[in-house]
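Complex shown without one protein chain; remaining protein chains in place.
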């Protein structure tokens, strides 16, 4: 039974139910294709994390997004 | 120090404080009985996950519950 | 930065390097396709767990596999 | 790429944005100092858990805090 | 589908297959008793961690065990 945990930062535009369904379906298909696992044995859990609670390179994602927005970089 | 993490999908009828206390007490007792661990060394963490965020067999638990409800199966 | 953790039980025939590479590539592609994530932002971690250490329905996978083998079911 | 996950119980006085930033910065610095890791390779994720959902020694943190408060111990 | 992850430090006398089976059976029974979960829906994963890799109060479990052994305290 493969167990797949996906951790994402929450965005202003939340991850939609359809996107979550696509992630669940895609991961399940991948386990079947690569490892020949039975579909009903695949469990996927998606965690959404507040951007204040996720850090990269010493800064929170909140700060990184603000910096990128200021720099006009495509978020 | 055994560390036990319990992950559950959120239900319409939320898991009650009493149920959580029973899970914490039960797991702690189990660690003591099976592994002879000191009670005060056992840590239990319960995560509750949105049914849209939990997938089994390629579908989210939200979809699975709706399907089961339609099929009149005892949830 | 999506973080994807895949947990698998170890099999007699170990998961090959190529299969792991295919899982990493497949998950990364899925994050790009579904969530428009930059490829270089996707982290995948694969954990392989001993079948004695993974339980389903009250039995370890070791026991489940032995039972299935006896019952001649395709493992 | 070191991945550091910090799990904390939620307090009445929530963990502030500044404290979270200090945790992210501190962990990143530690990875650089001890393991010579590039700062931009360090990912930190902070999970905040409801005190009903965290157990120690067989009781939830909610119960433990109430007990300590009664006993006048510095919470 | 409750997912229960048990993390333990490795001991000189390893956790036996029977102890692991008892943990898996006990947790599964607990989910059934407290949350009325179907047995076949309960997944248990046991991780065993090297004592050098587990720290409490600023010291590794290796150091703590050595200290306790010296102090003659029942480990």
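Some points to look at:
Each chain carries a letter (A, B, C, D and E) given by its place in the written order, and its residues are counted from 1.
Operating definition for what follows: a residue touches a chain if its C-beta (ideal position, glycine included) is under 8 Å from a C-beta of that chain, and two chains touch if they have at least 3 such contacts.
What you are looking at is a predicted structure, and each value in this text was computed from that prediction instead of being measured.
The chain we do not see here touches B, C, D, E in the full complex.
Mapped onto subunit B, the interface with the missing chain covers residues 1, 3, 43, 45. Residue positions on subunit C in contact with the hidden chain: 17, 20-21, 23-25, 27-29, 39-48, in rising order. Residues of subunit D that touch the chain left out of the display are 1-9, 15, 19, 22-23, 26-27, 30, 33-35, 54, 56.
Keep in mind that, in the parts below, only the chains that are shown with their structure count from here on.
Subunit B and subunit C have centres, each the mean of its CA atoms, that are 22 Å apart.
In subunit C, the residues that touch at least two other chains are 1, 3, 7, 54, 56.
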